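Note that one protein chain of the assembly has been removed; the remaining protein chains are unaltered in position.
As written, the chains take the letters A and B, and residue 1 is the first residue of each chain.
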Amino acid sequence: MNPLLEVAGLKRHFGGLWATNGVDLTVEAGEIHALIGPNGAGKTTLVHLISGGLLPDEGRLRFAGTDIARRSMHERVALGITRSYQITQVFPQLPLLENVRLAVQARQHDFGSSFRFFRPASADFSLIEEAEEWLGRVGLAEQAHVHACDLSHGEQRALELAMALATRPRLLLLDEPLAGMGPEESAHMAGLIQSLKGEQTVLLVEHDMDVVFRLADRVSVLVAGRIVASGTPDAVRADPEVRRAYLGDEVQ
Amino acid sequence: MKHRSPAGEVVLLAAAITVPWLLQAAGEDYYIGFATRMAIFALAATSLNFIVGYGGMVAFGHAAFFGLGGYVVALLMEAGIASAWLSWPAAIAVATLSALAIGALSLRTRGVYFIMITLAFAQMIYYTVVSAAFAGGEDGLPLMQRSTLAPFDLADDATLYWIALALLAASLFALQRLAGSRYGRALAGLRQNETRMEALGYPVLRLKLVCFVIGAAVAGLAGALLANQNGMASPTQLYWTQSGMLLVMVILGGVGHRYGGVLGALALLGLEEALGRVTEHSHLYVGLALLAVVLFAPRGLAGLWKGTAR
Partner (left out) sequence: MAQLIFEQSLNGLQFGLMLFLLAAGLTLVFGIMDMINLSHGSLYMGGAYLGAAAAQASGSFLVGIAAAALGMAVIGILLELAVLRHLYRRDHLAQVLATFALILIANELVRMVWGPQPLMLNPPPALAGPVEVLGFSYPAYRLLIIAVGLAVAALLYGLVGHTRAGMWVRAGASNRAMAEALGVDVRRLFTGIFALGALLCGLAGVLLGPLLAVQVGMGENILILAFVVIVIGGIGSIRGALVGSLLVGMVDTLGRALLPSLLRTVASPEVAGQLGPALASIAIYLLMAGILIWRPAGLFPART
């Protein structure tokens, strides 16, 4: 069977620097695939390239059998790739319910176009009901009518996860979902990601090694714009090149 | 979106409908024309407010669509087509098509560059029209008569006023519905976080382009009305200072406020008219008043008594 996401020989440079220098990576349907690597390895650039925020200079990018290397971001979302950002991106001046409702509304296939000009969106109960469900899923149902800017950092990240899920992606890209969180918030978010296991394909970029090795089905290691190892957590943990290049003392 | 009873609006509309009768009774027929101008500029400023306040795009070339609407009516009349049933939709169509082209190119830029490129396109249209002999050059194109709009008699000043008022009310109602619709919600998301909208899979460029075009189309209609009121299509209606004037009305009234365009147009034209009666240097005081608004009422007139209700 073909992998859901297939990246081959992907390259992208900024000035003279190859931020992505020939990445090969596959993500299978249904797995939680973690992407780790030292700072500056090019993890975020790779997420941008896969989500469509940047276009690659060279290489192949196939999603569910479709070549997506030149597709725009919104086309890729329509195909089923949704991302979260390292820096929280929500609609600060809108209530949570409206934040998620906009994410549900984005799904043209299920709910029809956003180019509807007359009927009040508040009469679309199906949109609202589903938005409420997603809020409940991440534990924010109580705060549905609070403005996003009044949430704590951890809650905003959970909201962002709910918005990403509400687009019903076939592949969810999570860029450091635990960044800047305290221990309690981290545990909550890790629990949320764990709850996706088995039903949602995830490509997870994360620094917290405990979480990565606990949650991931497979781990790929990115160093200097290249994947140096890819496999089960145990295999990667044991890989001598990974230990030398990156993990160092952290796992010992 | 809170649901409010429209009672206040109905009363205001009823009062606005009675204006010509009151003025005729007072023997001040001249002011019917002035009231018509107010309604037309309220419509034009509202259309710009849709682009600036709802769409979040600071467009500095609205005069292009406003002015083109007038020229379409004047040119069609020269060609023997006086019916508003034909020429006003044509004005809207021309404004729509030019906005499609200008918007598609301009929306590739952002911020101040968007301001400047919309200005540049509007200036191109201005100079093209001014140097075209068939459009009357610097003198503009006079209308031999007003458009005909059977069964209404537009030659009657009060009727023209009521038609302008009806179109303004209809546009405001449509705008209110639009703001609450799926499309309006998507625009609200866009104003707050374009990156997020794109990441959710919204076709950001197309959403903005549609907003730009809707605003331009309404401006084209307002331009057709103004040509009828003025008895001519004039190049000043296309010049950049007209774009500036409309933008000033929007900012003055309240950016993104449902009645921002209306309030701004009424306030600015009203102030000019009132000052014009007592001093020949009315612009000096209008300028000072505007300056005071910027420095002391940063959210516009609408913001003075309540928060912005987008």
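Definition applied: contacts are C-beta pairs under 8 Å (C-beta built on N, C-alpha and C of every residue); 3 or more make two chains touch, one makes a residue touch a chain.
This is a predicted model, so every value here is computed, not measured.
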Contact set of the excluded chain (shown chains only): B
Identified contact with the non-displayed chain, of B:T18, B:S131, B:Q145 or B:T195: B:S131
Candidates B:I17, B:A120 or B:A158 - the one touching the absent chain: B:A120
Chain B residues that touch the omitted chain in the full complex: 52, 58, 60, 105, 108-113, 115-117, 119-121, 123-124, 127-128, 130-133, 240-241, 244, 247-248, 251-252, 255, 281, 283-284, 286-291, 293-295, 298
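Everything that follows uses one rule, which is that only the chains that are shown with their structure count from here on.
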Chain A and chain B: spacing of chain centres that average the CA atoms, whole Å: 44
Chain A-facing residues of chain B, complex: 1, 174, 177-178, 180-186, 188-189, 192-193, 195-204, 207, 210
For the chain A and chain B complex, residues of the former touching the latter: 51, 73-74, 77-78, 82-83, 85, 89-94, 98, 101-103, 105-107, 113-122, 124, 163, 167
